[in-house]
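The complex appears here minus one protein chain, its other protein chains still in place.
Now for subunit A:
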Amino acid sequence: MTRTLDRPVARRAERKGLSEGKKAERKLGWMLCAPAALVMLAVTGYPIVYSVWLSLQRYDLRFPDQRQFIGIDNYVTVLTNSYWWMAFGVTTLITVISVAIELVLGMALAIVMHRTLVMRGLVRTVALIPYGIVTVVAAFSWRYAWTQDTGYLADLFAPGAALLTERVPALGIIILAEVWKTVPFMALLLMAGLALVPDDLLKAASMDGASAWQRFVKVTVPVMKPAILVALLFRTLDAFRVFDNIFVLTNGAQQTGSVSMQTYNNLIKGLNLGIGSTMSVLIFLAVALIAFLFIKVFGTAAPGGADERKR
């Protein structure tokens, strides 16, 4: 946009003096950005600020009269509560395990899609189907599959078992549902990364004496590392906010609830805006922290960055 406008602006600048032209250009830049910036502020900035504001108050819709500014008391309440930390632990567990499995399976699927020579389009479309299904719908189908006696998978391990009512199997099923749904997304991101690895590099590695596995570990993975990190970042941020699958599969029973479930229970079911908002803000901070750590990792691993330090 600015590129196409550069020339007339520059020509005007020659006539009227440089500073004026630059000023006009800057003003134009602001005006072009303004609508997007305003929309961003309205739909993301305002809710964030408002929930921070709510989190600093005692505000329970059942007792609206007792609304009061109480500083960080809500945070103390939440952070000293064992249910919160239980949910936090469950969330972390689901995030780490599901993202790890997704990475491995996603990579395998990406390689298959990358190498497919015939009907490439069809293979890719088929692989993406799980990602195209609405999470809640997929979650219900998993719930029916595992429902005691009637589900087609219910008797897989022991006859008559009610796996969704036991903690560890239920968590396993939640992770399975998450993995099943998001592997295609992971695979798609990783496939873009695979395309970054030049064929010549792999040929050179095989001439240098590398086996297929060595080529993958020593050449493919390092070269596509930026793509892997981006995929991991996206999926980790997503996985940390896991809600739909748990809501449908167990509704948080048997201590399988995530932090998002806790927040929902307090905010929507419990009508406690203060505590609920506090939890939202904490989730926001956790996600921000994850993103920050990842970007820190990027900073040190990005090609160029490392070289700059070495020189």
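Note that contacts are C-beta pairs under 8 Å (C-beta built on N, C-alpha and C of every residue); 3 or more make two chains touch, one makes a residue touch a chain; residues count from 1.
Simple rule for what comes next: contacts and distances are computed from a predicted model.
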item	value
Among "High-affinity zinc uptake system membrane protein ZnuB", "Ger(X)C family spore germination protein", "Sn-glycerol-3-phosphate ABC transporter ATP-binding protein UgpC" or "RNA polymerase sigma factor", the UniProt name of the subunit that does not appear here	"Sn-glycerol-3-phosphate ABC transporter ATP-binding protein UgpC"
Residue among A:Ala37, A:Val76, A:Ala204 or A:Ile268 that touches the chain left out of view	A:Ala204
Residue, one of A:Val219, A:Leu232 or A:Val259, that touches the chain absent here	A:Val219
Touch list for subunit A against the chain that is not drawn	198, 200-201, 203-211, 214, 218-219, 222-223, 225, 303-304, 306-307, 310-311
